[in-house]
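A single protein chain has been omitted from the complex, and every remaining protein chain is retained in its original position.
Chain naming follows the written order as A and B, and within any one chain the residues start at number 1.
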Amino acid sequence: MLKEIDMVVPKSVDEALHILSEKKDKAQPLAGGTNIVLELQNGSDKELLVELGMLKELTGIKREGDMIILGGATKLADVLKDELVARFGVPLHEAAAKFATPMIRNLATAGGNLVDASPAADTAPPLLALGAVMELRSIKQTRFVPINEFFVGVNKTLRQPDELLISIRWQIPSKKSAGGFEKIGLRKGMVCSIISTSIQVEIDDLQKVSCSRIGLGAVAPRPIRSYQAEDYLIGKILTEAVIMEAGRLASESSRPIDDIRGSADYRRKMSDVLVRRLLKRIASNLAG
Amino acid sequence: MEQKLINLIVNKRKHQVAFYPNITLLQALRKLGYMDVKNGCEQGDCGACGVILNGKAVNSCMVLIWQADGSEIITNAGLGNMEKPHPIQEAFADAGAAQCGYCTPGMIISAKALLDEKPHPTEDEIREAISGNLCRCTGYGHIIKAVQDAAEKIAAGGAI
Partner (left out) sequence: MKYKAKEIPKVDLPELKIVGKPLRRVDALGKSVGATVYAGDYYVPNMLYAKVFRSDQPSARIIKLDVSRAKSLPGVECVLTAQDLQGATLVTDFPGQTGREKRAGSDAPVLASEVVRFRGEPLALIAAETLAIAEAAMKLIEVEYESLPGVYDPLEAMKPGAPVVFEPDNIVARWKIRKGDAKKGMEAADIIVENTFRVPFIDHAYLEPEAGVAWIDDQDVINIRVATQVVEHFRNIARAVGVPQNKLHIIGTLIGGGFGGKEDVTVEIFLALLVKATRKAVRLVYTRDESILAHSKRHPFIMKHKTGVKNNGLITAAEIEMISDSGAYPYLSPYVLLYATVASTGPYKIDNLRVDSTSVATNNIFASAFRGFGAAQACVAYEQQMDEIAKKLEMDPLEFRKINYIKTGDKNATGQVIKSAVWLEETASRVLEAMGEKTADSGSLKIGRGFASYMQSYGRITMFHDTSRAWVGLELDGTVVVRCGVPDLGAGQINSLCTIAGEVLGVSLNDTTIYYTDSALTPLAGTSTATRQLYMSGNAVFQASSAIRQVLLERAQKIFEEEISNLDLGGGKVFVKSNPSQGMPISDLAKLCASEGLPLNNLAEFKAPFTEPPDPETGQGDIYPDFTFGAHAVEVAVDTETGEVTILKSAGCHDVGRAINPIAVEGQIQGGSAQGLGYGLMEDVIIKEGVIKTRNFSEYLIPTSRDVPTTIPIILESGTGVGPFGAKGIGEPSLTPAAPALANAVADAVGARVYQLPLTPERVLDAVRRGKIK
């Protein structure tokens, strides 16, 4: 049986925020529930579930100017089907395709995956690669936090107990850019990542990298960016040698641990391999 | 913790029953007598509890019953019965896709969701669609064949 807990179904985001401001860290916002239900089995200290799944304002994907705005309670299945994400958020599209299983995708939400902040959360590296910004709102204010500041530790984010993750937004990449997502698991279906990576690269008219973002999952207490590798890539053409060095640098930026799924050494080595592979694929997309 | 009166339509039958917030849809459905919805793990890892919730296939063990208030649910037993089985159920029976049968209800739900969206799936699409349904008995071979056979049957007009 799940822990005994109360539940409230607010009719608006505003109502939800009022409840959170009152109940603070005793409140548990609930969208898909695929993480929360497990926590309720294993000893959550929350006292009130705040159901968000019905709130229209929190679901859906739209374009506003040059931004794509993804509602925090949007189901992963809808993320996967979405045209805007397929065109302008390829890293996230690829991650959604590999996310859990079709049935879980019909429940799990992007926001839920992000605020749960598992080091292996599969929506994190792609949104890091897209340079996304999180919209956090309380009854006091709305603030925008860049995703690379959002994760602070294992299952810990900058979200305050009285805030909701309203949306995640990113700027539409330039035409001369490409991205993707890769993961390794101990089996091919329905699997937690041992390590994942997601990259978005933009090049200029001379084929030189003008911007790159490399996200890594499951190699540190939180999803991270490989700034060393990214800095290295600026101004370079994606040759085999450059890609190799970028992979090596990415692997150096990882801080993995041993656990039952894999050793730290393996994860470190695989950061290199996956980043190289993904950069190679991206280079080929940019050329072709 | 207070109970709330929850409205459900399950396999076209209306229910209005009080439930606590900490009850999952799986627990609620089985309490209401829908024993074809199976508990294989209650952690979202096996798919045996699969049902169609408002048109989408989901793990019912991951849904809280209050979240499903006002919903329409179809379980495997709602698709057909021994006298008039659904083409997918019949295909499963004929292809040897049910050995111990415990994964079968959830598996058929995933198959139904797939065929509703893609009436002529490739083998790869079938494998992806059922990737969240564990089977320990069949090695998935006859299950994939059953879905292919069902697709043909339904396309030929045998269907609901």
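We take it that contacts are C-beta pairs under 8 Å (C-beta built on N, C-alpha and C of every residue); 3 or more make two chains touch, one makes a residue touch a chain.
Being a predicted model, the structure only gives us computed values, none of them experimental.
Trainee: In the full complex, which of B:K4, B:K56, B:R127 or B:K153 touches the chain missing from this view?
Mentor: Checking each option in B:K4, B:K56, B:R127 or B:K153, the one touching the absent chain turns out to be B:R127.
Trainee: Which of B:L5, B:A18, B:M82 or B:A156 touches the chain that is not shown?
Mentor: Of the candidates B:L5, B:A18, B:M82 or B:A156, B:M82 is in touch with the missing chain.
Trainee: Identify the residues of subunit A touching the omitted chain, counting contacts across the whole complex.
Mentor: 1, 184, 186-192, 194, 260-263, 266, 269-270, 273, 277
Trainee: Spell out, residue by residue, where the missing chain touches subunit B.
Mentor: 30, 33, 35-36, 38-43, 45-46, 48, 75-77, 79-82, 85-86, 89-90, 92-105, 108, 126-128, 130-144
Assume only the chains that are shown with their structure count from here on.
Trainee: Quick one: which bits of subunit B touch subunit A in the complex? Just the residue numbers, please.
Mentor: 1-2, 20-24, 42-45, 47, 50, 53, 56-59, 61-64, 66-67, 69, 110, 113-114, 127-129, 131-134
Trainee: Could you pull out which subunit A residues touch subunit B in their complex?
Mentor: Within the complex, subunit A touches subunit B at residues 1-7, 9, 30, 32-34, 37-38, 40-41, 49, 51, 53, 77, 100-104, 106-107, 189-190.
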